[in-house]
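Only a single protein chain was left out; the remaining protein chains are all shown in position.
Then we have subunit A:
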Amino acid sequence: MAEGGAARGRGAEAKRVVFVTVGTTCFDALVRAVDQQEVKQGLLAKGYTHLIIQMGRGTYIPTKSEGETGSLAVDYFTFSSSIADHLRSASLVISHAGSGSIFETLRLCKPLIVVVNEDLMDNHQAELAEELAERKHLYCARPQTLHQTISEMNLESLLPYQPGDATPVAKLINRFLGFPED
């Protein structure tokens, strides 16, 4: 292992990126949680090398790091026109409970931890995260329990999500409108 310097000094070791996204929301509690030593150590212990935080409208600024030996390389940004590339190059995604982020990640077959924002009023988003967690498509956590979820998670046990299908809706609409069945 290379001594000190930038993460690229790690040479041939595989880069394993954790991508954190809060979408267009302000979710300081998650950014704060991910910035904790406990969480960063937990991620390192699981073999991750890089942490990229998309912080949206958040006001809490995480600490950047070059990622010298024994520590995670950390970087952050507010928004990007598309997080698809970040999702694709990630080995683990930690996301807020927005349905867009969730399904975009699941469709790319990436391991996902959804963190529910308890500060939101009428948090119906939690229902979706909990249901998908029950069906073992992702892990669900709260900002305070994130470090625990990371240390206890077994990503091999997650079940792949089968993409949805709009055909049933189209069929029912066609039938109602009186179009002949194909």
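As a convention for this text, contacts are C-beta pairs under 8 Å (C-beta built on N, C-alpha and C of every residue); 3 or more make two chains touch, one makes a residue touch a chain; residues count from 1.
The rule is simple: contacts and distances are computed from a predicted model.
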Problem - Protein name (UniProt record) of the chain left out of view, among "Zinc finger C2H2-type", "UDP-N-acetylglucosamine transferase subunit ALG14", "Sorting nexin-4-like isoform X2" or "Phosphatidylinositol glycan anchor biosynthesis class T" - result: "UDP-N-acetylglucosamine transferase subunit ALG14"
Practice task
Return the single residue from A:118, A:131 or A:152 that touches the missing chain.
Solution key: A:131
Problem - Contact set of subunit A toward the excluded chain (per top definition) - result: 99, 103, 107, 124-125, 127-128, 130-131, 163-166, 168-169, 172-173, 176-177
